[in-house]
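Heads up: the structure comes next, in structure tokens.
One protein chain omitted, others in place.
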Amino acid sequence: MHDSFLTFANKRYLWVAIVLLLGCLVAYIWHDPSPHPNGGTWLGYTLGTIGAVLIYWLTSLGLRKRAYSSNLGSLGGWLSAHVYLGTALLLVALLHSGFQFSWNVHTLAFVLMTLVILSGFVGVFTYLRYPALMTRNRENASRQSMLEEISSLDQQSLQLADGIDARLHAIVARSIDNTRFGGGVRGMLRTNDASEQALRQVREALEKREKAGQSAEPRTQEMPTMYAMVDFLAAKATDVQAETMRKLLDALSRKKSLATRVSRDIQLQSLMELWLYVHVPLTFALLAALTAHIIVVFFYW
Amino acid sequence: MRWFVRRITRKGKGNVGYQDFAFDGDTLTIGRGADQVVALTDIRSALAHAELTALGSGKVRVESKVITGVKIDGRAERNAIVKRGAVIELGGVRVKLLDAPKGFDAAVEVSPLESVESRVASQALDKTLADTWLSKRRPAWFLFLVVALLFLLLPMFAHFVPQTRPVIDIIPLTSRMTWQSGELARAHHTFGDRCETCHEKPFQPVRDEACGACHGAIPAHADPAKFNLPALGNTRCAHCHRDHNGPDQLIDAQQALCSDCHRDMQASSKGATKLVDAEDFGTAHPPLKVNLPGWNDEGRFTPSRVELKPGLREASGLKFPHELHLRTKGLSGPEGSRVLDCGSCHVAEPGGGRMRPVDFETMCQSCHRLDFDLLAPDRQVPHARIPEILAMLDEYYAGRALAGGYEDARAPIFVQQRRRPGQALTAAQTIEARAWAGNRASEIGESLFTGRACNVCHTVTRSEGAAQDRWIVDPVRVSGVWFAKALFPHSGHSTMQCGECHAAAASKTSTDLLIPGIDNCRQCHGGEAAIKRVESTCITCHRFHDSPYQLMGDLQRAARESKPAVPEKKS
Partner (left out) sequence: MSERFRIAIVGSGPGGMSAAAHAAELGVPHVLLEAQPHLSNTIYRYQKGKHVMSEPDALPLRSPLAFAAGTREKVLGDWSSGVTKVKTNVAHGHEVTAITKQPSGHFEIRCGNGRTLEAETVVMGIGLQGNIRKMGIPGEDLPFVQYTLDDPEEYEGETIVVVGAGDAAIENAVALAERNKVIVINRRDEFARAKEGNLQAIMKGIGDGRIECYFGSSPEVVEAVEAGPKPGRMALSTPNGKAEIALDRVIARLGATAPRAFVEACGVEFPNSDPACVPAISPKYESNVPGLYIVGALGGYPLIKQAMNQGYEVIEHILGRPVEPADEPLLRQKFGRMPGFTSVEAALAKVQTNVKLLSHITPLQLREFMLDSEVRTPRPGEAIFERNDYTDTFYSIVEGEAQVILEGDKRVTLGSGEFFGEMSLISGRRRSATILAGANCVLVETPRRSMNKLINSVEAVKRSIDAVFILRAIQSRFAPESSYAELAPIVDNATIEKFKAGEVLFREGEEGDCLHLVRVGSLTISRQIGGREVVLSYVAAGNYVGEMTMMGEGKRTATATAAIGSETVRVDAAAFKELMLRNPLLRLRIQSEYRQRAAANLALQNLPTGGDLISFLISQGAGEATDILLIDESLCVRCDNCEKACAETHGGTSRLDREAGPSFAEIHVPTSCRHCEHPHCMKDCPPDAIHRAPNGEVFIADNCIGCGNCKRNCPYGVIQMASKPPKKPGLLSWLLFGAGSGPGEAPHDDAADAGHSASAKKAVKCDMCKDLSGGPACVRACPTGAAVRISPEEFPAYAQSRR
């Protein structure tokens, strides 16, 4: 029922691409001009035209994608063709160039094209791999619902913390303030959230209380107040407080896991989108180079 | 210190109500605790969240009692001194410092953050890359413009505005060198980045005039007046010369370029040509033709171009059996026996193009000596200069007759006996001596021309007439250039043995034509597409620019001025 863009219509466009490639290869081998194959021969011009048309057409996917009421085939088909013919383009262009490269605008166009296509391969890879990862990570919860649950958990833990001690409340409040999802490119590509810290501190506090009497382990200079608090709790946390603290611990851990999932979700999605931020700009560089290439070739004919 | 506190309460539809109260004391405490002056309800706020201390003159110290600090004008602070107008956000409320009204030292307005606001605040963070500074459009434009500018617009500008070239063309990125599709031919490297020398106008293929500017003096291929081949007139240079294909690839050697015209020429030239079709050396090439030596009635050397076929004799006028001279056991000569090979006589010219003429003095004379008198064995007559020879003989014998002491029995006695110095002959004796000398000289000459020397190699005939031109030696002349229309460099074939092509060792008479035919070439050479043989296209042997009477430049001019290739006769 679901037809991935690679298998679209029994790989119709894979076959199209293969036929195209074979055609070009045969022509190229049979042609063999002197002194050596290049864009200047009739085959060169033919391949060049094919390549240029392909490139402009491939670029037009961006338009078709947004021409929602268009009936020019389904977008899935377009993407499928985009992928396969785009790959074929690599060889078409190589044959067009007759494997002549040097430091000039023509080679620049080729290099840009290659980069675009390679970034496209990355895209194909991510599109095949990441959706499944995201699904697994989300466990059937939508991101919004997770965020909502987190905020309710925040409220809950605040109340619990409040029930124990103002300073604990402060820690939790702070950890909530510091919990950030996404935010900035780096923020998205890394998975991090601050609930970890609070969790650790509370846990410590609890353990301290469990093995009360033992001396506090050497303190690092980071946030002495925290440790003061820990000591305080270790010292005179009543059973009730301890119980609440366990509850708090649960809430925080639950939040922690949720938070991790949300930020992982964001991370995965941004990783899945990242390649486009290379693919598209390069494409436009390519368009410029290609146009230059075509004009130049005839400018100095 | 007296505080004026106004608490805003929302009533919906934007309209708000508020209640004011005064507070006496320096520090205004804010928090969820009951003891706080400004009591908050939001769970996010701590029991004691912050303290505001009035410092007078509108200044207020804000101290956060929580580690997180409070947001003062958007920045998180733990301890700060602020002026009126400052906005402090904490635990779901916004505290604004107002001007203190009459009778108060400080004033604050406490209003709840709208639920919407706080919601926004919590979700303000971008969740997808699209929300971040990352953009596709901006870099796309940037790259597009940069590439277009550097590699298209600026170079173009340089093309149209020469003044800018010194700047634009020296920058590697913008110079028009980046337009070069390939390296120029070596000779053209001199142009450097002066593209316009050849590419005069944009979007116009390179015109022949551009080439003509330097190469105008190069011979044309053939005279269109002779060959009615319009194609000849307007073939572009670029037809065969494509540059930007690397240093050595300027000439396109494809035989098709020639065979296009040299195929069924009778038809294309409407029978005007005598040329035979040639398309491929290996398969479709006419038999070779050689310049056979010959003399016209005035005795001028006029070689005739004849097809090379077995049994063809040549007449160089020399008697020279190669077989005899190339005997492997050698020839015995005055300086003893000696083995000759081709190289002893045929020496290539410097550059190796053709052979030097064979030189008698250096190559033959060592054996074929020109001495004439046994009494003076190392006196020789000069070669090929008949008058000198005769004069030399006369002079020699006259001298001997007068000097005496010529011990030859047939000579007069007083010529034989030697005499003391100052002892002169009598007049009668002198006359006799002279007569003898004259006879002797002519007798010796006779033997030289007809006997011993000249007619060994040359054909000598006697004529009645003045003494000095009594002997006529037929002239000797080898063709020199056998293939007038093609190039055969011996140098290129130095790996071969002469005998492999020239059947000299077996030739008993010099009328044998030792020039090999096309079959001989084809043993090694094939056409363009030859396999297992040297691929040789037309221009391996022939030249395109080969017309003795026409220059490429003129021809193209003619074509350009759209004169018909064949100028029609004005009647």
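To keep things simple, chains are lettered A and B as they appear, and every chain counts its residues starting from 1.
Here is the rule we go by: a residue touches a chain if its C-beta (ideal position, glycine included) is under 8 Å from a C-beta of that chain, and two chains touch if they have at least 3 such contacts.
Keep in mind that this is a model prediction, so the values were computed, not measured.
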Option from A:49, A:135 or A:257 whose C-beta touches the chain left out: A:135
Residues of chain A (touch criterion as defined above) contacting the omitted chain: 1-5, 8, 62-63, 65-69, 71, 74-76, 78-79, 127, 130-132, 134-135, 138, 140, 142-144, 269, 272
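Definition applied: only the chains that are shown with their structure count from here on.
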Where chain A and chain B are represented by their mean Cα positions, the distance between them in whole Å: 52
In the complex, chain A residues that touch chain B: 34-36, 38-40, 100, 102-106, 108, 112, 143, 147, 151, 155, 158-159, 162, 166, 169-171, 173-174, 176-177, 180-185, 187-188, 223, 225, 266, 269-270, 273-274, 276-277, 280-285, 287-289, 291-292, 295-301
Sites on chain B touched by chain A in the complex: 32, 43-44, 46-48, 66-68, 122-123, 125-136, 139-148, 151-152, 155-156, 159, 176-183, 195, 199, 202-206, 242, 245-246, 249, 252-254
